[in-house]
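Before I ask anything, let me first share the structure, which is written out below as C-alpha coordinates.
Of the protein chains in this complex, one is absent; all others appear in place.
Note that the chains take the letters A and B in the order they are written out, and that residue 1 is the start of every chain.
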Amino acid sequence: MKKRNVAIIGIGQTNFCSKRDDASIYDIVKEATDIALRDAGITREEIEAIVFPLAPDSLAGVLNSERWCVDSTSARNKRLIRINTGGSTGLSAVQVAYYHIASGMNNIVLVAGADKVGESGDVQIIMNKIWDPIYERKLPLTTINMLALSAIRYMHKYGMTETDMAKVVVKARNHASRNPHAHLRKKVTIDEVLKSRILSWPIKLFDSCPSSSGGAAMILASEDVAKKICIRPAWIRGIGQSTETYYLGDRMGTNALNDHADAYALSESFKRAYKMAGIVNPVKEVDVAELYNPFSNTEYHAIDAAGLCERGESIKLLGDGYFDIDGEVAVNPSGGTLCTNPIAVTGLIRAGEAALQVMHKAGDRQVKGAKVAIASANGGDHQFFATAVIGQDY
Amino acid sequence: MAIELQKITEKWDLTYNHAVGETASRYFYEIKENKQIFGKYCPSCKKVIVPPRSFCDSCFTDTTEWVKVANEGVIECATIICSPFKTLPDPPYALSYVKLDGADTAMGGYVKGIDLTNIDNAMNILKIGNRIKVIFKDDRQGNVLDYWFEPV
Partner (left out) sequence: MNTRVAITQVRREIFVEDNKRSLEERIYITIKKLLKDSNRTIQDIDCISISSNDQVDGRAISIMASSGSVGGVGRDIIDAPSSGDHSLIMGYMRVLSGLYESSLIVTWSMNEVDDLKAVQNLTADPIYQRKLGIHDIAAYALQASTYNDYYGISQEAVAQIVVKNRAYACNNSFAHLKKQVTTDEILSSEYISWPLRKLMLPEISSGIVAMIIASENKIEEWGLDKESVAWIKGIGWASDSYWFDKNNLKDLNSLKSASAQAYRQANIKNPIKEINVAEIHDPTAYYELMSYEALGLCEAGKASIFLHEELLQRDTIKINPSGGALSTNPYFATGMMRVAEAALQVIGKTGDHQISNVQTSLATATSGFAGQNNSVFILSRD
(Lines give C-alpha, C1' and ligand atoms only; values in the text may rest on other atoms or scores of the structure.)
Protein backbone atom coordinates (compact mmCIF):
# COMPACT_ATOMS: atom_id res chain seq x y z
CA MET A 1 0.00 0.00 0.00
CA LYS A 2 1.13 3.51 -0.81
CA LYS A 3 2.97 5.54 1.79
CA ARG A 4 0.90 8.31 3.34
CA ASN A 5 2.65 11.68 3.43
CA VAL A 6 2.32 13.84 6.52
CA ALA A 7 2.38 17.63 6.64
CA ILE A 8 2.68 20.28 9.31
CA ILE A 9 0.04 22.92 8.65
CA GLY A 10 0.09 25.10 11.75
CA ILE A 11 2.43 26.07 14.56
CA GLY A 12 1.82 27.98 17.79
CA GLN A 13 4.18 29.24 20.48
CA THR A 14 3.56 31.52 23.44
CA ASN A 15 6.23 34.03 24.38
CA PHE A 16 8.49 32.21 26.80
CA CYS A 17 9.63 33.68 30.11
CA SER A 18 10.57 32.57 33.62
CA LYS A 19 7.18 32.66 35.24
CA ARG A 20 3.59 32.90 34.13
CA ASP A 21 1.83 34.08 37.26
CA ASP A 22 -1.26 34.88 35.24
CA ALA A 23 -1.90 31.37 33.95
CA SER A 24 -1.78 27.70 34.88
CA ILE A 25 -0.56 24.88 32.60
CA TYR A 26 -4.21 24.35 31.67
CA ASP A 27 -4.47 27.94 30.41
CA ILE A 28 -1.14 27.98 28.61
CA VAL A 29 -1.86 24.79 26.68
CA LYS A 30 -5.08 26.40 25.46
CA GLU A 31 -3.21 29.56 24.45
CA ALA A 32 -0.70 27.64 22.37
CA THR A 33 -3.43 25.46 20.84
CA ASP A 34 -5.44 28.52 19.83
CA ILE A 35 -2.43 30.08 18.13
CA ALA A 36 -1.71 26.89 16.17
CA LEU A 37 -5.34 26.47 15.14
CA ARG A 38 -5.46 30.06 13.86
CA ASP A 39 -2.20 29.48 12.02
CA ALA A 40 -3.58 26.35 10.37
CA GLY A 41 -6.98 27.87 9.71
CA ILE A 42 -8.92 25.01 11.28
CA THR A 43 -11.41 24.76 14.13
CA ARG A 44 -11.24 22.76 17.35
CA GLU A 45 -13.98 20.45 16.07
CA GLU A 46 -11.74 19.32 13.22
CA ILE A 47 -9.06 17.97 15.55
CA GLU A 48 -9.36 14.18 15.61
CA ALA A 49 -6.57 13.14 17.97
CA ILE A 50 -4.19 14.78 20.39
CA VAL A 51 -0.64 13.89 21.41
CA PHE A 52 0.49 15.59 24.61
CA PRO A 53 4.22 15.94 25.32
CA LEU A 54 5.02 16.02 29.02
CA ALA A 55 8.37 15.16 30.59
CA PRO A 56 8.87 14.86 34.35
CA ASP A 57 5.39 15.63 35.67
CA SER A 58 6.87 16.93 38.86
CA LEU A 59 8.27 20.00 37.11
CA ALA A 60 4.82 21.45 36.68
CA GLY A 61 3.54 19.93 39.88
CA VAL A 62 0.62 17.97 38.48
CA LEU A 63 0.88 14.33 37.51
CA ASN A 64 -0.55 13.25 34.19
CA SER A 65 -1.58 16.83 33.41
CA GLU A 66 -2.74 15.70 29.97
CA ARG A 67 -5.90 14.66 31.82
CA TRP A 68 -6.37 18.10 33.33
CA CYS A 69 -5.75 19.71 29.95
CA VAL A 70 -8.40 17.69 28.11
CA ASP A 71 -10.44 20.83 27.46
CA SER A 72 -7.42 22.97 26.61
CA THR A 73 -6.73 20.57 23.75
CA SER A 74 -10.39 19.81 22.96
CA ALA A 75 -9.78 16.15 23.68
CA ARG A 76 -13.25 15.29 25.02
CA ASN A 77 -14.35 12.08 23.34
CA LYS A 78 -11.29 12.21 21.17
CA ARG A 79 -8.07 10.27 21.08
CA LEU A 80 -5.45 11.42 23.59
CA ILE A 81 -2.01 9.95 24.25
CA ARG A 82 0.76 11.47 26.30
CA ILE A 83 4.46 10.97 25.59
CA ASN A 84 7.51 11.14 27.87
CA THR A 85 11.05 10.62 26.65
CA GLY A 86 12.61 13.24 28.93
CA GLY A 87 13.90 16.33 27.11
CA SER A 88 13.21 14.81 23.68
CA THR A 89 9.53 14.43 24.53
CA GLY A 90 8.32 17.26 22.29
CA LEU A 91 9.87 15.75 19.17
CA SER A 92 8.86 12.19 20.12
CA ALA A 93 5.31 13.53 20.39
CA VAL A 94 5.52 14.93 16.85
CA GLN A 95 6.67 11.50 15.72
CA VAL A 96 3.72 9.79 17.42
CA ALA A 97 1.38 12.29 15.75
CA TYR A 98 3.11 11.41 12.48
CA TYR A 99 2.34 7.72 13.09
CA HIS A 100 -1.37 8.52 13.66
CA ILE A 101 -1.55 9.91 10.14
CA ALA A 102 0.96 7.67 8.35
CA SER A 103 -0.94 4.62 9.65
CA GLY A 104 -4.22 5.92 8.28
CA MET A 105 -5.83 6.08 11.73
CA ASN A 106 -6.35 9.84 11.56
CA ASN A 107 -6.10 12.84 9.23
CA ILE A 108 -5.73 15.83 11.56
CA VAL A 109 -3.71 15.56 14.77
CA LEU A 110 -2.81 18.19 17.35
CA VAL A 111 0.39 18.11 19.38
CA ALA A 112 0.16 20.56 22.28
CA GLY A 113 1.77 21.02 25.65
CA ALA A 114 3.31 23.45 28.08
CA ASP A 115 5.77 23.64 30.94
CA LYS A 116 6.42 25.85 33.90
CA VAL A 117 10.01 24.96 34.66
CA GLY A 118 10.57 28.39 36.15
CA GLU A 119 7.77 27.77 38.62
CA SER A 120 9.29 24.61 40.02
CA GLY A 121 11.42 25.59 42.99
CA ASP A 122 13.51 22.50 42.78
CA VAL A 123 14.31 21.63 39.19
CA GLN A 124 17.62 19.96 39.89
CA ILE A 125 16.21 17.91 42.77
CA ILE A 126 13.70 16.53 40.31
CA MET A 127 16.42 16.11 37.73
CA ASN A 128 18.48 14.20 40.26
CA LYS A 129 15.58 11.74 40.54
CA ILE A 130 15.88 10.73 36.91
CA TRP A 131 18.79 8.60 37.97
CA ASP A 132 18.15 5.11 39.32
CA PRO A 133 18.03 4.81 43.09
CA ILE A 134 20.53 1.96 43.20
CA TYR A 135 23.82 3.34 41.91
CA GLU A 136 23.57 6.86 40.68
CA ARG A 137 21.03 8.84 42.67
CA LYS A 138 23.11 9.37 45.81
CA LEU A 139 25.74 10.98 43.64
CA PRO A 140 25.26 14.69 43.04
CA LEU A 141 24.29 14.13 39.41
CA THR A 142 22.27 16.79 37.68
CA THR A 143 21.76 17.51 33.99
CA ILE A 144 24.24 20.37 34.35
CA ASN A 145 27.20 18.42 35.67
CA MET A 146 26.35 15.43 33.51
CA LEU A 147 26.89 17.61 30.45
CA ALA A 148 29.86 19.39 32.03
CA LEU A 149 31.49 15.95 32.05
CA SER A 150 30.71 15.70 28.34
CA ALA A 151 32.32 19.10 27.78
CA ILE A 152 35.47 17.94 29.60
CA ARG A 153 35.80 14.96 27.27
CA TYR A 154 35.06 17.03 24.16
CA MET A 155 37.78 19.49 25.22
CA HIS A 156 40.18 16.59 25.66
CA LYS A 157 39.33 14.99 22.33
CA TYR A 158 39.02 18.01 20.05
CA GLY A 159 40.60 20.94 21.87
CA MET A 160 37.40 22.92 22.54
CA THR A 161 38.02 25.84 24.90
CA GLU A 162 35.82 27.89 27.20
CA THR A 163 35.97 30.67 24.61
CA ASP A 164 34.67 28.28 21.95
CA MET A 165 31.73 27.55 24.21
CA ALA A 166 31.12 31.25 24.71
CA LYS A 167 30.97 31.76 20.92
CA VAL A 168 27.97 29.43 20.79
CA VAL A 169 26.18 31.60 23.36
CA VAL A 170 26.97 34.83 21.49
CA LYS A 171 25.55 33.35 18.27
CA ALA A 172 22.47 31.98 20.07
CA ARG A 173 21.59 35.30 21.72
CA ASN A 174 22.12 37.14 18.43
CA HIS A 175 19.63 34.83 16.78
CA ALA A 176 17.21 34.94 19.71
CA SER A 177 17.10 38.74 19.59
CA ARG A 178 15.17 38.28 16.32
CA ASN A 179 12.73 35.77 17.81
CA PRO A 180 9.78 37.29 19.70
CA HIS A 181 9.00 33.97 21.40
CA ALA A 182 12.48 33.35 22.82
CA HIS A 183 13.07 33.60 26.59
CA LEU A 184 16.62 35.00 26.70
CA ARG A 185 16.91 37.57 23.92
CA LYS A 186 19.59 39.87 25.25
CA LYS A 187 22.80 39.81 23.21
CA VAL A 188 26.00 39.03 25.11
CA THR A 189 29.74 39.24 24.49
CA ILE A 190 32.31 36.46 24.87
CA ASP A 191 33.70 38.28 27.87
CA GLU A 192 30.34 38.43 29.63
CA VAL A 193 29.89 34.71 29.15
CA LEU A 194 33.34 33.92 30.49
CA LYS A 195 32.79 36.12 33.54
CA SER A 196 29.39 34.61 34.45
CA ARG A 197 29.42 32.40 37.51
CA ILE A 198 30.59 28.81 37.20
CA LEU A 199 27.86 26.20 37.70
CA SER A 200 29.86 23.02 37.05
CA TRP A 201 33.19 23.58 35.36
CA PRO A 202 33.41 24.40 32.47
CA ILE A 203 29.69 25.25 32.25
CA LYS A 204 28.91 28.75 33.43
CA LEU A 205 25.59 30.45 33.95
CA PHE A 206 25.50 31.95 30.46
CA ASP A 207 26.48 28.59 28.92
CA SER A 208 23.32 27.15 30.35
CA CYS A 209 19.68 27.14 29.22
CA PRO A 210 17.06 29.03 31.25
CA SER A 211 14.13 27.50 33.14
CA SER A 212 11.32 28.57 30.84
CA SER A 213 7.56 28.63 31.11
CA GLY A 214 5.18 28.65 28.18
CA GLY A 215 3.44 26.44 25.65
CA ALA A 216 3.70 25.22 22.09
CA ALA A 217 1.44 23.43 19.65
CA MET A 218 1.47 22.01 16.16
CA ILE A 219 -1.16 20.69 13.75
CA LEU A 220 -0.25 17.77 11.52
CA ALA A 221 -2.39 16.70 8.58
CA SER A 222 -2.63 14.07 5.89
CA GLU A 223 -1.74 14.94 2.32
CA ASP A 224 -5.37 15.33 1.22
CA VAL A 225 -6.20 17.73 4.05
CA ALA A 226 -2.94 19.68 3.76
CA LYS A 227 -3.31 20.24 0.05
CA LYS A 228 -6.88 21.46 0.51
CA ILE A 229 -6.32 23.99 3.25
CA CYS A 230 -2.65 24.94 3.44
CA ILE A 231 -0.90 27.16 0.91
CA ARG A 232 2.59 25.93 1.70
CA PRO A 233 2.65 23.04 4.14
CA ALA A 234 5.87 21.74 5.62
CA TRP A 235 6.33 18.02 4.90
CA ILE A 236 7.84 15.56 7.34
CA ARG A 237 10.24 13.75 5.05
CA GLY A 238 11.99 11.65 7.63
CA ILE A 239 12.02 10.81 11.33
CA GLY A 240 14.52 8.91 13.41
CA GLN A 241 15.15 7.87 16.97
CA SER A 242 17.96 6.05 18.68
CA THR A 243 18.99 5.35 22.24
CA GLU A 244 22.25 5.40 24.18
CA THR A 245 23.05 3.23 27.16
CA TYR A 246 21.68 4.78 30.34
CA TYR A 247 25.03 4.25 32.12
CA LEU A 248 27.29 7.30 31.82
CA GLY A 249 30.32 5.26 32.87
CA ASP A 250 29.89 2.92 29.89
CA ARG A 251 30.45 5.82 27.51
CA MET A 252 34.07 6.27 28.48
CA GLY A 253 37.45 4.64 28.03
CA THR A 254 39.67 5.15 25.02
CA ASN A 255 38.11 4.79 21.57
CA ALA A 256 34.58 4.18 22.79
CA LEU A 257 32.29 4.58 19.79
CA ASN A 258 29.68 6.09 22.08
CA ASP A 259 32.11 8.34 23.97
CA HIS A 260 30.31 10.75 26.29
CA ALA A 261 32.13 13.54 24.47
CA ASP A 262 30.17 12.82 21.31
CA ALA A 263 26.56 12.04 20.60
CA TYR A 264 26.81 8.70 18.81
CA ALA A 265 23.17 7.75 19.22
CA LEU A 266 22.22 11.17 17.82
CA SER A 267 24.27 10.47 14.70
CA GLU A 268 22.53 7.08 14.39
CA SER A 269 19.17 8.78 14.78
CA PHE A 270 20.02 11.30 12.06
CA LYS A 271 21.20 8.49 9.77
CA ARG A 272 17.74 6.90 10.09
CA ALA A 273 15.91 10.17 9.42
CA TYR A 274 18.19 11.00 6.48
CA LYS A 275 17.68 7.56 4.97
CA MET A 276 13.92 7.92 5.15
CA ALA A 277 14.14 11.44 3.72
CA GLY A 278 16.52 10.50 0.93
CA ILE A 279 19.18 12.95 2.18
CA VAL A 280 22.58 11.79 1.02
CA ASN A 281 24.77 14.84 1.61
CA PRO A 282 23.53 16.81 4.62
CA VAL A 283 25.97 19.71 4.25
CA LYS A 284 24.78 20.41 0.73
CA GLU A 285 21.10 19.56 1.15
CA VAL A 286 20.24 21.00 4.58
CA ASP A 287 19.61 24.74 4.86
CA VAL A 288 18.58 25.06 8.51
CA ALA A 289 19.26 22.96 11.60
CA GLU A 290 17.34 23.36 14.85
CA LEU A 291 19.51 21.22 17.10
CA TYR A 292 18.72 20.67 20.77
CA ASN A 293 21.46 22.35 22.82
CA PRO A 294 20.69 22.93 26.50
CA PHE A 295 24.33 23.85 27.11
CA SER A 296 26.68 25.65 24.75
CA ASN A 297 29.15 22.77 24.44
CA THR A 298 26.41 20.39 23.29
CA GLU A 299 25.81 22.39 20.12
CA TYR A 300 29.19 21.23 18.83
CA HIS A 301 28.62 17.53 19.12
CA ALA A 302 25.08 17.95 17.83
CA ILE A 303 26.40 19.64 14.67
CA ASP A 304 28.96 16.83 14.30
CA ALA A 305 26.25 14.20 14.80
CA ALA A 306 24.01 15.83 12.20
CA GLY A 307 26.75 15.07 9.69
CA LEU A 308 27.27 18.74 8.93
CA CYS A 309 31.03 18.28 9.38
CA GLU A 310 33.53 15.77 10.75
CA ARG A 311 33.67 15.24 14.51
CA GLY A 312 35.38 18.15 16.22
CA GLU A 313 35.42 20.29 13.05
CA SER A 314 32.36 22.20 14.20
CA ILE A 315 34.49 24.23 16.59
CA LYS A 316 36.47 26.02 13.90
CA LEU A 317 33.54 26.27 11.51
CA LEU A 318 31.31 27.91 14.11
CA GLY A 319 34.04 30.35 14.96
CA ASP A 320 34.23 31.23 11.25
CA GLY A 321 30.50 32.02 11.11
CA TYR A 322 29.65 28.93 9.08
CA PHE A 323 26.60 28.20 11.24
CA ASP A 324 25.29 31.74 11.66
CA ILE A 325 21.84 32.65 10.41
CA ASP A 326 23.37 33.89 7.17
CA GLY A 327 26.09 31.22 7.08
CA GLU A 328 26.35 28.02 5.05
CA VAL A 329 23.95 26.09 7.29
CA ALA A 330 22.02 28.14 9.82
CA VAL A 331 22.16 26.36 13.17
CA ASN A 332 19.51 27.37 15.68
CA PRO A 333 18.32 30.57 14.02
CA SER A 334 15.58 30.64 16.70
CA GLY A 335 18.19 30.97 19.44
CA GLY A 336 17.69 27.30 20.27
CA THR A 337 17.29 25.51 23.56
CA LEU A 338 20.09 27.60 25.00
CA CYS A 339 17.75 30.60 24.95
CA THR A 340 14.41 28.86 25.59
CA ASN A 341 13.87 25.59 27.45
CA PRO A 342 10.30 24.79 28.52
CA ILE A 343 11.31 21.16 28.83
CA ALA A 344 8.07 19.36 27.86
CA VAL A 345 7.77 21.26 24.57
CA THR A 346 11.36 22.17 23.68
CA GLY A 347 11.55 19.28 21.20
CA LEU A 348 8.25 20.35 19.68
CA ILE A 349 9.62 23.88 19.22
CA ARG A 350 12.62 22.49 17.31
CA ALA A 351 10.27 20.86 14.80
CA GLY A 352 8.01 23.92 14.80
CA GLU A 353 10.90 26.26 14.04
CA ALA A 354 12.15 23.92 11.31
CA ALA A 355 8.67 23.94 9.77
CA LEU A 356 8.36 27.73 9.99
CA GLN A 357 11.64 28.05 8.12
CA VAL A 358 10.60 25.94 5.13
CA MET A 359 7.16 27.57 5.11
CA HIS A 360 8.95 30.95 5.04
CA LYS A 361 6.99 32.13 8.08
CA ALA A 362 9.96 32.65 10.40
CA GLY A 363 9.80 36.45 10.44
CA ASP A 364 13.05 38.25 11.31
CA ARG A 365 14.82 34.94 11.89
CA GLN A 366 13.94 33.59 8.43
CA VAL A 367 16.84 31.93 6.66
CA LYS A 368 16.66 33.08 3.04
CA GLY A 369 15.47 30.43 0.62
CA ALA A 370 15.23 27.68 3.21
CA LYS A 371 13.92 24.49 1.63
CA VAL A 372 15.09 21.70 3.91
CA ALA A 373 15.41 21.86 7.68
CA ILE A 374 16.38 19.34 10.33
CA ALA A 375 15.41 19.15 13.98
CA SER A 376 16.74 17.19 16.94
CA ALA A 377 15.91 16.72 20.60
CA ASN A 378 17.71 14.93 23.45
CA GLY A 379 16.24 13.26 26.50
CA GLY A 380 17.26 11.47 29.67
CA ASP A 381 20.91 11.52 30.62
CA HIS A 382 21.83 12.31 27.01
CA GLN A 383 20.21 9.06 26.09
CA PHE A 384 17.15 9.46 23.84
CA PHE A 385 17.64 11.23 20.52
CA ALA A 386 14.75 12.10 18.25
CA THR A 387 15.36 13.66 14.84
CA ALA A 388 13.33 14.88 11.90
CA VAL A 389 13.84 16.13 8.37
CA ILE A 390 11.26 18.69 7.29
CA GLY A 391 11.03 20.12 3.81
CA GLN A 392 9.00 22.04 1.28
CA ASP A 393 8.46 18.84 -0.68
CA TYR A 394 7.97 15.21 0.30
CA MET B 1 -11.23 45.92 42.51
CA ALA B 2 -7.74 44.50 42.10
CA ILE B 3 -7.77 40.74 42.51
CA GLU B 4 -4.68 39.25 44.04
CA LEU B 5 -3.10 36.58 41.81
CA GLN B 6 -2.84 33.63 44.16
CA LYS B 7 -0.16 31.03 44.38
CA ILE B 8 -0.46 27.60 45.93
CA THR B 9 2.60 25.93 47.44
CA GLU B 10 2.74 22.16 47.26
CA LYS B 11 5.41 19.91 48.72
CA TRP B 12 5.55 16.30 47.64
CA ASP B 13 6.42 13.66 50.15
CA LEU B 14 6.42 10.20 48.64
CA THR B 15 8.19 7.17 50.05
CA TYR B 16 9.44 4.29 47.93
CA ASN B 17 11.10 1.03 48.87
CA HIS B 18 13.16 0.03 45.88
CA ALA B 19 14.46 -3.52 45.59
CA VAL B 20 18.15 -3.22 44.85
CA GLY B 21 18.50 -6.81 43.65
CA GLU B 22 21.06 -9.51 44.37
CA THR B 23 23.76 -8.11 42.12
CA ALA B 24 23.91 -4.63 43.55
CA SER B 25 23.41 -6.02 47.05
CA ARG B 26 26.51 -8.18 46.69
CA TYR B 27 28.50 -5.24 45.31
CA PHE B 28 27.62 -3.14 48.35
CA TYR B 29 28.26 -6.08 50.69
CA GLU B 30 31.82 -6.47 49.41
CA ILE B 31 32.41 -2.77 49.86
CA LYS B 32 30.97 -2.68 53.35
CA GLU B 33 32.57 -5.86 54.71
CA ASN B 34 35.78 -6.20 52.71
CA LYS B 35 36.57 -2.82 51.12
CA GLN B 36 36.66 -4.57 47.76
CA ILE B 37 35.17 -3.46 44.47
CA PHE B 38 33.74 -6.01 42.06
CA GLY B 39 32.45 -5.88 38.54
CA LYS B 40 30.67 -8.44 36.37
CA TYR B 41 31.86 -9.79 33.04
CA CYS B 42 29.85 -9.59 29.82
CA PRO B 43 30.91 -12.59 27.72
CA SER B 44 29.54 -11.08 24.53
CA CYS B 45 31.11 -7.60 24.75
CA LYS B 46 34.10 -9.09 26.60
CA LYS B 47 33.94 -6.27 29.11
CA VAL B 48 34.07 -6.02 32.89
CA ILE B 49 31.18 -3.80 33.96
CA VAL B 50 31.66 -1.73 37.10
CA PRO B 51 29.47 -1.14 39.09
CA PRO B 52 28.16 -4.62 38.25
CA ARG B 53 24.83 -5.30 36.62
CA SER B 54 23.14 -8.64 36.15
CA PHE B 55 22.88 -8.04 32.40
CA CYS B 56 24.62 -6.00 29.75
CA ASP B 57 22.23 -3.59 28.05
CA SER B 58 24.46 -3.02 25.03
CA CYS B 59 24.22 -6.58 23.78
CA PHE B 60 21.24 -7.75 25.85
CA THR B 61 23.04 -10.68 27.47
CA ASP B 62 23.36 -11.98 31.02
CA THR B 63 26.68 -11.13 32.67
CA THR B 64 28.63 -14.07 34.08
CA GLU B 65 31.63 -14.03 36.44
CA TRP B 66 32.29 -11.65 39.26
CA VAL B 67 35.64 -9.92 38.72
CA LYS B 68 37.54 -8.08 41.43
CA VAL B 69 39.01 -4.78 40.23
CA ALA B 70 41.75 -2.64 41.72
CA ASN B 71 41.11 0.18 44.15
CA GLU B 72 43.00 2.49 41.84
CA GLY B 73 42.48 3.73 38.34
CA VAL B 74 42.27 6.57 35.84
CA ILE B 75 40.12 9.71 35.62
CA GLU B 76 37.80 9.53 32.61
CA CYS B 77 36.28 12.92 33.28
CA ALA B 78 35.67 15.22 36.24
CA THR B 79 34.01 18.50 37.03
CA ILE B 80 33.84 20.91 39.94
CA ILE B 81 30.41 22.05 41.00
CA CYS B 82 30.52 25.68 42.11
CA SER B 83 26.85 26.55 42.49
CA PRO B 84 24.55 25.43 45.24
CA PHE B 85 21.65 23.04 44.54
CA LYS B 86 19.05 22.05 47.10
CA THR B 87 19.75 18.80 49.02
CA LEU B 88 23.21 18.58 47.44
CA PRO B 89 26.41 19.42 49.41
CA ASP B 90 27.65 23.01 49.76
CA PRO B 91 29.89 23.92 46.86
CA PRO B 92 32.59 23.65 45.76
CA TYR B 93 32.91 19.87 45.41
CA ALA B 94 34.24 17.60 42.70
CA LEU B 95 32.55 14.73 40.85
CA SER B 96 34.44 12.26 38.70
CA TYR B 97 33.95 9.14 36.62
CA VAL B 98 36.87 6.78 37.19
CA LYS B 99 37.89 3.64 35.34
CA LEU B 100 39.46 1.38 37.91
CA ASP B 101 42.27 -0.92 36.76
CA GLY B 102 40.64 -4.11 35.51
CA ALA B 103 37.32 -2.47 34.68
CA ASP B 104 36.08 -1.56 31.21
CA THR B 105 33.50 0.98 32.36
CA ALA B 106 33.84 3.97 34.64
CA MET B 107 32.01 4.58 37.91
CA GLY B 108 31.02 7.87 39.48
CA GLY B 109 31.98 9.29 42.84
CA TYR B 110 32.93 12.37 44.78
CA VAL B 111 36.59 13.45 44.68
CA LYS B 112 38.08 14.74 47.91
CA GLY B 113 41.53 15.74 49.09
CA ILE B 114 41.99 18.53 46.54
CA ASP B 115 42.24 22.23 47.21
CA LEU B 116 39.32 23.62 45.22
CA THR B 117 39.93 27.30 45.89
CA ASN B 118 41.71 27.75 42.56
CA ILE B 119 39.53 26.11 39.94
CA ASP B 120 42.18 26.01 37.21
CA ASN B 121 44.72 24.28 39.47
CA ALA B 122 42.13 21.88 40.71
CA MET B 123 40.95 20.98 37.18
CA ASN B 124 44.58 20.30 36.34
CA ILE B 125 44.79 17.68 39.06
CA LEU B 126 41.51 16.29 37.74
CA LYS B 127 42.73 16.00 34.14
CA ILE B 128 41.60 13.06 32.05
CA GLY B 129 44.14 10.27 32.36
CA ASN B 130 45.43 11.21 35.82
CA ARG B 131 45.69 8.41 38.34
CA ILE B 132 43.25 8.30 41.20
CA LYS B 133 42.49 5.94 44.10
CA VAL B 134 39.47 4.80 46.07
CA ILE B 135 39.23 5.73 49.75
CA PHE B 136 36.75 3.87 51.91
CA LYS B 137 34.79 5.43 54.75
CA ASP B 138 35.36 3.85 58.18
CA ASP B 139 31.68 3.72 58.99
CA ARG B 140 30.28 2.05 55.86
CA GLN B 141 26.55 1.56 55.24
CA GLY B 142 26.56 -0.46 52.03
CA ASN B 143 25.87 2.23 49.42
CA VAL B 144 27.74 4.48 46.96
CA LEU B 145 28.63 6.99 49.68
CA ASP B 146 30.87 4.43 51.38
CA TYR B 147 33.73 5.49 49.14
CA TRP B 148 35.15 8.43 47.28
CA PHE B 149 38.18 9.15 45.16
CA GLU B 150 41.41 10.94 45.97
CA PRO B 151 44.32 11.78 43.68
CA VAL B 152 47.27 9.47 43.86
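Just so we're on the same page, a residue touches a chain if its C-beta (ideal position, glycine included) is under 8 Å from a C-beta of that chain, and two chains touch if they have at least 3 such contacts.
No experiment lies behind these values; they were computed from the predicted model shown.
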Task: Neighbouring displayed chains - absent chain, whole complex - done: A, B
Open item on the list: Tell me which of A:76, A:197 or A:368 is the one touching the absent chain.
Closed with: A:76
Task: Of A:63, A:205 or A:283, the one touching the omitted chain in the full complex - done: A:63
Open item on the list: In the complete complex, the non-displayed chain touches which residues of subunit A?
Closed with: 1-4, 24, 26, 52, 55-58, 61-71, 75-86, 92, 95-96, 98-100, 102-105, 126-127, 129-134, 239-247, 265, 268, 272, 276, 379-381, 383-384
Open item on the list: On subunit B, where is the contact patch with the chain that was removed from view?
Closed with: 8, 10, 12-24, 54-55, 57-58, 60, 62
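Convention: only the chains that are shown with their structure count from here on.
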Task: CA centroid of subunit A to CA centroid of subunit B, Å - done: 29
Open item on the list: Show me the residue ranges of subunit A that touch subunit B in the complex, using the header's touch definition.
Closed with: 21-22, 58, 61, 121-122, 124-125, 128, 133-136, 138-142, 145, 148-150, 152-153, 156, 197-202, 205, 245-250, 252-253, 260
Open item on the list: Considering only the defined contacts, which subunit B positions touch subunit A in the complex?
Closed with: 5, 7, 10, 12, 16, 18, 20-21, 24, 49-51, 53, 57-58, 76-83, 85-89, 93, 95, 97, 99, 104-110, 119, 123, 128, 143-145
